[in-house]
Structure formats: C-alpha cells, structure tokens
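In this view, the complex is presented without one of its protein chains, the others remaining in place.
Right, chain A next:
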Amino acid sequence: MISAWACYRAALRNYASRAFIIGNPNVYSALAFLVLTPGWIERVAPGLGHGTTDALDHAEFNPLFMAALMGMASIGTYYWRQVGDAIAVTIPGFLAAELHAGLSVVGLLFVLLTIPLLWCGLPAAGSAAFVAASFTFGAGIRPVRGQKPWEKSLRVLLVAGGLLLIFMPRWQVWLLFLPWPLAGGVVALSGALVVLSMTHHVGRTQAEHERAESLADARPIATARPGRARAMFRRLLLWQPARLRQAPLPPTLSRPIGPLGILLSALVSVAVMLILSAVMAAVLSMVNGEAFDRLFLHAARTNLLTLPSLALMGLNNWLMNRKDWPFFFMAGRYGGRLAFARAMFGAYLVNAILTGVGIVAPVMLFEVLLGSVPAAAGGWLGLLLVLMFVGACHGSSVPLLWREQGGKGVTVMAGIAAYMTMALANPVALYRDDHAGAAIVTALSIFVAGLAVSRLAPRQLARMDWPFDGE
C-alpha cells in the first residue's frame, strides 16, 4: 500500500516536471509577466522610498499582479486536468494527494510573489492581500465542475467583487496599504476561494455529466420559433455582407455576428465601462469626499481605453483554437493547404478590421464627449487606434515566421506582448501625454508589421501540421 505521504510527494513532483507545463499556456503567461516584474520594481521602489505612491496609480500596469493571477490559473488548469479525469476517482489517495500538492504549490507561490513587494518596502499585510487578491482572479477565471450551487455563487460573487476592485482608481495603493485586520480579511477570503476553486464533489461531477447527456438525448425535436421582434433583432445582429458570410469565421469570435452585431456588443461594453466608472467614482467620492464628476471623468477616460486591448486579447487566441478548421478545410472550397491558410488569415484580417472599427468608434466618440481628446483629433486618433489594433491582432502569428511547429506557449507569449504593446503604447494615451509623434510612428509601425505578418505567415502555416481531430 502506497502511503499518503508518498502519493503527496509524487503529486508535488509533477509541478516541477513537463507534465505541469505541457498544454498549460498560463505557465508561459505567468513567466512572461514575471520577467517584467524587475522593471516594475525599479519604477516603483524609488518612489516608495521617498514616501510617494504615484507609480502605483491604477493606470500603471502591474506585471506582478498578472504573474500571480496567471500562476494561480496555471495551477488550476493543471489541477483540474489531473482530478477531472474519470480515472482519477479510481486511484486510492490520488484526489487527496493532488489537492494537498496543489494547495502547497499555491502557498509556495504566495510566499515567493510576496517577497518582491516586501523588497520594495511595502507593508507585509498589504503585500499579502495584494497577491491573495490576484489569486482570487486566477482561481475564479476557470469554470469548475461538480460544485454545489452555493459554492458556485460564492465564487462568482468574490470574482465580481475583485473585478470591481481593480477598476477602482488607485486600487493598488488601497490594497497594498490596507490596515492589517482588513488585509487579513482579504487573505482569508481569497484563501477560501482558492480552496473552493479546488473543491469538487466527485459524484456530483459524474451526475452533472450524465444528466446533461441524458437531457440532450431525451430533448424533443423542437419546432418553436422565436417571436417576431426577437427574430428581427437576431437577423439584424447576424446580418453580414455576402462576402463575409462566405468567409471562414475565426473560432475566437465563436458566433457569426456581423458588423452591426460587433458594433452593438462594443456599445454594450462601453456602457458597462461607463457604469463601472460611475460606481467607482461614487464609492471613492463617498470615501474620499472628492468631486464625483472629476473622479468619473478620470475613471471613464482611462477605462474606455482598455476596451480595444481587451478585445485584442480575445482575438489573439485564434491560432490556438482550430477545432473548426477541419470542417472548413474538408468542405473543399479552398482545395490545398496554402489557399486555405491564406483564406484563414484573410478572414481574420477582415474580422480584425471590423472588430477594431466596431470597438474604436464608440470608444473614441465617448473619449471626445468626455473631453479626453479634442474633437478635431478624435478622427485621426481613432484611425491610428484602429490601425494599431489591426496590426497588434497579428501578434500571436509572429512566431509562425520562424518556428517550424507552432507552440502554444510561444503563441501565448506573443499574444501577451501584443496586448502589452497595445496597453502601453495606446495612441490616445500617448497623445494625451503630448507624444503625438510617438503615437503616429508606433501605431503605423505596428500596423505595417501586422500586415507583413498577415502576408508572410500563411506560407509558413501551410508548412506545418494542423490539428485535425477535436483538439
């Protein structure tokens, strides 16, 4: 009989092996952010030494927070891959060993990531709360199977609360300088969420799966049609010019919404950002006594500019999700591999342009209305933002240019680099900081580079193996 200790050690050892890394792109993301952390420390530490926290302002990108988030997400991905398989239940001691090993690694990561913050001279309690809060997201972003309803609700609640927090102005300062009783509360809550995110009830998971299968099998053949208004709205949402209807859909868009659908979803995102900014401003206004309108304007101008970057993050995954490709390829219209690869890149480019225009148009409209940029500059800044977006959308394709085999890790890293470029060199933000020249040069360079990748990558893609069976 193998002892529980031996099982635990075996489970723990896997975290230091290839088993943990393979098929777990979040590991690469965490490492990429970790590499950027010393630069962040260099910027933040001197200010803290002189008693100023300006560098921690919410507009400052914090790679340590992202490293912790992605680190936790990678542990979750690996853990659920281990325990989610049906065979896991049948191995005595396996589930407990994996749980204990997973929690141990989380604990170790927690300590390791708190150290850089302490090194900067930040308070211990706040630093712990900061890392713990990032774990909340890392643990929460992954759907978990086989949980009780209250467990699911609590996870959603905690993640939503955390999401609200990170859109608050100066949230990093607030979190890092929390009084220790409050910081302790954050750590305890986050810890509970992490444990919750690794809790599953084996019988419940199985029952959920069986119920879903039998429900699907037993479902009667439905002939119900949506109401007239709903059908019209749906038609409007899905309307596409003929050329688009005949272009393969990048799976990251997941459904064939047309230009109007993209615009509508962008408007919804803008509305959500504005509401979020208003909530933040109201809370801060009550807490600090500052004027609501000033706080709202500041938050809204900044938050709206994150929308193109967020949209980019979704689009840039397209090369890692190729489940649809066999169906497009085998249907026959494209014939050979090169023609198909070109068609996929062409369709992706068109979708990137549509998404860019769809998201940038309302963002720039509100940036002008909120007085972030003058109306005269709104047009050309918007155009620059679209061009930069389209160029950056090809970031994840860059590794195809020199890698014979496309790897998930390097693709994720390239996607993150594109996201960071978009976030840090946003032409609107550069223009506001009196760097109009830099805004033009950066945006145009990225656009040209993106077009070059779009032109060169299909040939490389055609020289690689493609997944074809349910990957």
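To be clear about the criterion, contacts are C-beta pairs under 8 Å (C-beta built on N, C-alpha and C of every residue); 3 or more make two chains touch, one makes a residue touch a chain; residues count from 1.
Here, contacts and distances are computed from a predicted model.
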{"item": "Hidden subunit of the complex - UniProt protein name among \"Thiamine pyrophosphate-dependent enzyme\", \"Succinate--CoA ligase [ADP-forming] subunit alpha\", \"TetR family transcriptional regulator\" or \"ABC transporter ATP-binding protein\"", "value": "\"ABC transporter ATP-binding protein\""}
{"item": "Residue among A:L164, A:L260 or A:A339 touching the omitted chain", "value": "A:A339"}
{"item": "For chain A, the residues touching the chain missing from this view", "value": "212-214, 216-217, 219-224, 245-246, 248, 251, 254-256, 323-324, 326-339, 462-470"}
